[in-house]
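Sending over a structure as structure tokens; questions will come in a sec.
Here the complex is missing a single protein chain, while all its other protein chains stay put.
For reference, chains read A and B in written order, and residue numbers begin at 1 within each chain.
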Amino acid sequence: MTSPAAAKAKVTENPNPQTTQGVAREVARELAPVRTEAGIKIRARDVNFYYGPKQVLNQVSMDVRERKITALIGPSGCGKTTFLRILNRMYETVKQARAEGEVKLDEESIFGIALPYLRRRVGMVFQKPNPFPKSIFDNVAYGPRVHGIASGAKLTELVEQSLRGAALWDEVKDSLHKSAFSLSGGQQQRLSIARALAIDPEVLLLDEPCSALDPISTAKIEELLFNIEERCTVVIVTHNMAQAARVADYTGFFLMGRLVEFNDTKTIFTTPAKKETEDYITGRFG
Amino acid sequence: MNRLTWRKTVNTVMSGVTALCALVAVAPLLFVLGLLVVKGASSLNWAFFTKLPVPVGETGGGIANAIAGSGQLLLLAALFGVPLGVLGGIYLSEFGGWGVPFFVRYAADLLVTVPSIVIGIFAYAVVVLPVGHFSALAGGFALGVMLLPIVVTNTEQFLRTVPVWLREGSLALGAGHWKTIVSVVIPGALQGILTGILLALARVAGETAPLIFTAFNNAYWNRGLNQPISSLPYMIWIYGLSAYDDWHRQAWAAALVLLGFVLLVNVVSRLVLARGMAARRAA
Partner (left out) sequence: MAISNTTLAGPPPGGPSERWRFLGGTRGVDTIAWLVTLVAALSVLFVTVWLVVELWRHSTLPRQAFGFRFLLDSVWDPVFGHFGALPFVYGTLVTSAVAMLIAVPLGVGAAIFLAELAPRGFSDALTFLVELLAAVPSVVLGLVGIFVVVPWVRTSFGPVLKDLFGFTPLFQGPIYGVGFLTSGLVLAIMVLPFIVSISREVLLSVPVDLREGALALGATKWEATWKVVVPTAGTGILGSIFLGLARALGETMAVSMVIGGTPQIAASLFAPGYSIASVIADQFSEATGDLFRQSLIELGLVLFGITLLLHAVARALVHFTTRKARGAA
């Protein structure tokens, strides 16, 4: 967890604070009506992305604010999921995929952080609930065990807290050792969230987490996002604009591999600067 | 007869002919099974399974040593073929790129097709010649060489049925590649892999050709891995070709035992696999 002191320490670690602060000021000017002061957790600059010869992201730059919810919206195939999968380098599972540009997590290039550590810091929840063929308990305990974070009573406690964090505890506390497949779709997705929370990530990426769920399950997940926000930065891809408007502090609109507009959610949905954004949020296309 | 009636007649006749073909294709299995039961079942008793063979002319005697020998040969084959096969299958499914997997898959496919008698010659050249005599080890090696490509192919196929999103779920939690394979991918495919191994064992259990000049034969209890060893298929072969009615009777009974084992394993594992597939499709 990044305490203020730790954040300060990280700034002093930065070899070139002058430039960074300069950039930060510049960005702060760009994003004028910020609701609260928030540090920048992830800084992406001029990101290009290719699947083989095909370019799917073009010069994307974005600052993800710490402990805020950032939503990425846009029509399908616009590159929002691809961008998300760059942030924890999940794209690397696909051969012939290539990313260019600069992505920094707390001033450290994510390409310099070895994968297990990066993914411990940047967790991910996928579109389709993906419980492992194990018990509910073992699903949540998977991450902590992999990273050697906790064992024994501590692990039990951690599992409980993670399940509470994902608003699932009350429903499963009596069936922790049942197969995760016995849960409903919405419960499975919250289990996936609990599993991601159990390694205490600094950033949580969610890739259309509600697209396969019913409205009630969706509402539960949206609600728990506000709780998660208190302790980690959230980036959520959604095709549901109402969802973005409900949950996000900041919203970025992607179109054909470009980040067309990025601003606080209110501005995006009330007074977008670009015509494409307005067309999209008013439902004129996409 | 007008043209339409003619076409309809052809349709009916050919449906009947192909149905007949299908029945003829099924008939041999039922015929063989029935024949073995008729000819062999009456000879099956406790002594048959527990006694050693007796010299020609004496009555009684059993095939205990052949059953034990087959078991030992299968164990040796599994020790050689299963670990290598499973690990190789993991490579093909989880690590493979373009070059090596292509050649390995081709070699595995070819090796499955190679006549088992040729595998026997190979084992003879590699194990029997240097040692100077037939041995259980040579027979086990031959069967293991037959087992290896089957296990590799099976393992790869079942690992591939594990969906990508399960792997991604584990990788996204920061688990390494191997950790993901061991704790998420393999458990997801374990049932298939194990049944595949069982099927492969049942298949090589019936092989005689690779044993003729590797494991050879032995009329007594097997005396060690370095010595010739008896086996069920070999015994059926020798007894079947002999000139004695009592040996023929025992050959039928032994064949019934062997076929029963092979069919049982096949039926059970195929049912298990089919159920697993259905469950996965439902999930």
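Definition applied: a residue touches a chain if its C-beta (ideal position, glycine included) is under 8 Å from a C-beta of that chain, and two chains touch if they have at least 3 such contacts.
The shown structure was predicted, so the numbers you read here are calculated from the model rather than taken from an experiment.
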Chain not shown: contacting residue from B:51, B:160 or B:177: B:177
Of B:32, B:79 or B:164, the residue in touch with the unshown chain: B:32
Sole contact to the chain not displayed, among B:53, B:69 or B:88: B:88
For subunit B, the residues touching the chain missing from this view: 7-8, 10-11, 14-15, 17-22, 24-26, 28-32, 35-36, 39, 83-92, 94-96, 100-101, 103-104, 106-111, 113-122, 124-126, 129, 145, 148-149, 152, 176-179, 181, 202-203, 205-209, 212-213, 216, 233, 236-237, 240-241, 248, 251-252, 255, 258-259, 262-263, 266-267, 270
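Simple rule for what comes next: only the chains that are shown with their structure count from here on.
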Distance between chain centroids, defined by C-alpha means - subunit A, subunit B (Å): 50
Touch list for subunit A against partner subunit B, complex: 88, 90, 93, 95, 115-120, 123-124, 126, 128, 130-134, 142-143, 146-147, 181, 192, 195-196, 199
Subunit B residues touching subunit A - in the complex, by the definition given at the top: 97, 163-176, 179, 183-184, 187-188, 283
